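Presented below is the structure to which this report refers.
Chains shown are a subset, placed as in the full complex.
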Amino acid sequence: MKIKLFYFAKVREMVGIDQEEVDVESDIKTLAELIAFLKLRGSQWQAIFDMSSSFRMAINQELAEASCKINANDEVAFFPPITGG
Amino acid sequence: MIMSVYVQQDLFDLQSITQQLKKLHNSGASVTFEGYVRDFDLGDDKLEMLELEHYPGMTEKALLNIESLAMNRWHLDDVYIVHRYGKLKVGEPIVGIVVFAKHRKEAFDACHFIIDFLKTDAPFWKKEITNHQSYWVDAKKIDDGKWN
């Protein structure tokens, strides 16, 4: 199933891209499973996702937890803790 | 009940907004919050600019959600939020909030609630650009009160 991925701020700089579309196996059902899949890409990706304090997630533009379900055509985003305002 | 959020690069003029909104309502009170880029000077390192990145789409959604929460919790006549992104110079405003209500306590509580909530839920990220370097601001630094 196809999922759109967005990266922002320091996370964007670390992964080196701002957005992409991935086609993942349908046994990837949660954000946690998506993260495990992305960590296979290499040490930089592992470094980001192993620091749980360093990133936050959103599904379809709403803040989400690792246990949240993902579906085909979802928009998933990874970014650092918010520092606006 | 009117809600409006603006996410923009340009400067904003909170008073002309306040005056226009005032005409629409029979409010007893308005409370306005404005947050600014604060100067700092750590030895040689002097802040020159702030760069704000955001998540277009989610930002507007998050701000509207915060407005709804405030509207449901207090009796308000109007809520207006404007947040800037891009490059901001020292002293410039970053965020503006205007709340109109019949009574002052509701206006104060709602305005304070909105800015607190915005700081944890609206997807903005600050990068500090000094005369020597540039780096992303930690959320921790914000909790420590370095920022407003």
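We call the chains A and B, going by the order they appear; numbering starts again at 1 in every chain.
Criterion: contacts are C-beta pairs under 8 Å (C-beta built on N, C-alpha and C of every residue); 3 or more make two chains touch, one makes a residue touch a chain.
For clarity, every value in this text was computed on a predicted model and none was experimentally measured.
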* Asked: Given that each chain type is shown once, what formula states how many of each the whole complex contains?
  -> A x2, B x2
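Rule of thumb we're sticking to: only the chains that are shown with their structure count from here on.
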* Asked: Taking each chain's centre as its mean C-alpha position, how far apart are chain A and chain B in Å?
  -> 27
* Structure fact -> In the complex, the residues of chain A that touch chain B are 6, 8-10, 12, 58, 61-63, 77, 79-85
* chain A-facing residues of chain B, complex -> 35, 52-55, 57-58, 61-62, 83, 94-95, 115, 118-127, 136-139, 141-142, 147-148
